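The other protein chains are all here in position, but one chain of the complex has been omitted.
So that you can tell them apart, the chains are marked A and B in the order they are listed, and the count of residues begins at 1 in each.
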Amino acid sequence: MKISIQINEGPYQHQASDTAYQFAKAAIAKGHEIFRVFFYHDGVDNASRFTIPPQDDRNVVNQWAELDIKNADGEPELVVCVAAALRRGMLDEGEASKNGIDGNNIHPAFRISGLGQLIEAGIQSDRLVVFGD
Amino acid sequence: MATKKFMYLNRKAPYGTVYALESLEVVLIAAAFEQDVSLAFIDDGVYQIVEGQNPEGIGMKNFSKTYHALGDYDIKQLFVSAESLEERGLSIDDLMPLVWEDEDEDWAEKPSIQVVSNAELTKLMSDQDVCLSF
Partner (left out) sequence: MLHTVNKSSFERNSLQSCLNTIDDSSVILLIEDGVISAAKNTKSPMLADLAAQGRVFALQGDVEARGISSKVADNIKLVDYAGFVDLVVEHGTAVSWL
């Protein structure tokens, strides 16, 4: 089955991203396809490559990256909402240069895109599961 | 593209958290996908469409006006929980008069908001293909 996930909360503050990750991992292990993970609201913070948790704790960002969820064209299907991301200072290279900012922080396993990607995930997937606060 | 029934489930008041605003942003984008879209306002979510919001004093943007645009995007099914209104001492008269224009009836304005009981909401929800919560 094709399953998509929406995550509304950032890492560490709330369990939503952890639960979603465990769910996605279990779904993949059972042979299902994670069509897309869409990061919205503070969920966009899950994509920061600058995240440095203590050594004895999980690295939520890297966990997602290691799931390596990609589409047939090899693009990441860990998708960060652009509007929510810009508002919260989450930028990829393209958005940084477009907005004249001298740095970017989106982990390469994620990509920034529009809200349409969430709707499309709802249309294309057999199930969409939302994790939040 | 296949048409699915999408319900947007809104249970939080505006301004205290960003969920209401960013939910509305999704709904506006969703309109372009020509799906069967409905919005449910339950619990404190009913405050999202209360008339007379004025966030000037808290230095925030008044996005409540944007709900008036939903009709133009052909989003005309806004279901509000009767029980949630009643619990909060509100009635439909406290809500914004949101309308859509029916092109089959010479663009007559029709109300977009329907106050529904929990039993009716139950049926409506059971019918959905996708439920997005914020």
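Everything that follows uses one rule, which is that a contact is a pair of C-beta atoms (placed from the backbone, for glycine too) under 8 Å apart; a residue touches a chain by one contact, two chains touch by 3 or more.
Since the model is a prediction, treat every value here as computed from it, not as a measurement.
Among the displayed chains, contact with the absent chain in the complete complex occurs for A, B. Across B:Leu39, B:Met96 or B:Leu121, the residue that sits in touch with the chain not pictured is B:Leu121. Across A:Phe38, A:Trp64, A:Phe110 or A:Phe131, the residue that sits in touch with the chain not pictured is A:Phe131. In the full complex, chain B touches the omitted chain through residues 9, 11, 42-43, 83, 118, 121-123, 125-126, 128-131, 133-134. Residues 1, 3, 8, 15-16, 19, 22-23, 25-27, 29-30, 32, 127-133 are the ones on chain A that touch the missing chain.
As a convention for this text, only the chains that are shown with their structure count from here on.
Each chain gets one centre point, the mean of its Cα atoms, and the points for chain A and chain B are 27 Å apart. Residues 1-2, 4, 6, 18-19, 22, 25-26, 29-30, 32-33, 35, 129-134 of chain B are the ones touching chain A in the complex.
Those residues of chain A whose C-beta lies close enough to touch chain B in the complex are 6, 8, 40-41, 83-84, 114-116, 118-120, 122-123, 128, 130, 132.
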